[in-house]
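Missing here: one protein chain of the complex. Every other protein chain is in place.
The block that comes next holds chain A.
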């Protein structure tokens, strides 16, 4: 086992591979992978009384992009959706892993995979890539959400270290702290999906940084009673209503700021 290489000024590097701990017990490669997630734009997922809603702030880097390309919300199974932040190519590869897990489960056991189990299986896969020097950890976090008759709505998040947690609401990406603050203000356990969709759109608009990042597309998806347990992108009319609500709320806050002055 190689220890740190000595650099020119005599310091030792513990961050060259995922198979090395630092003296204070950290695996730097995994931490660097999490930084890659923090560089990406925000994605949030919130669980409510009768479903789960995802919102992603998809930054548009060029006017030449076709609208709707490079989606950041995936379908993993009929009843499971996945919103990602970080390196999109890594995230796509993991969405395939999740799809296979869900499909194999149904093939072997004859019913929908419980979300807790799916997120543990994919987390185990992500964790495996943090053990060896021959590969690098995945540079993405993702939020999994599902709805079915027996377990109700479920929301889990997996990060590059390979842990998965269950949540009522969670945010990943550059504005995750600001988004978390906004999410905490909501009483999501009492809300329905229709109400929540508007709040999710509003939160994305709030945390979007107009100065640093110009144009963005809002990707919204949901799964719940309202969709009969099928995960899908939110229909056009609901989207438009949600975006209008979000833009109007922002203007109100701007106006109220002016009054205070």
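The criterion applied here is as follows: contacts are C-beta pairs under 8 Å (C-beta built on N, C-alpha and C of every residue); 3 or more make two chains touch, one makes a residue touch a chain; residues count from 1.
The rule is simple: contacts and distances are computed from a predicted model.
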{"item": "Protein name, per the UniProt record, of whichever chain is missing from view (\"Proteasome subunit beta\", \"Nuclear cap-binding protein subunit 2\", \"Mitochondrial ribosomal protein S22\" or \"DNA primase\")", "value": "\"Proteasome subunit beta\""}
{"item": "Hidden partner chain, touching residue among A:150, A:210, A:237 or A:254", "value": "A:150"}
{"item": "Contacting the left-out chain in the complete assembly, out of A:63, A:111 or A:212", "value": "A:111"}
{"item": "For chain A, residues in touch with the removed chain", "value": "108-111, 114, 116-117, 150"}
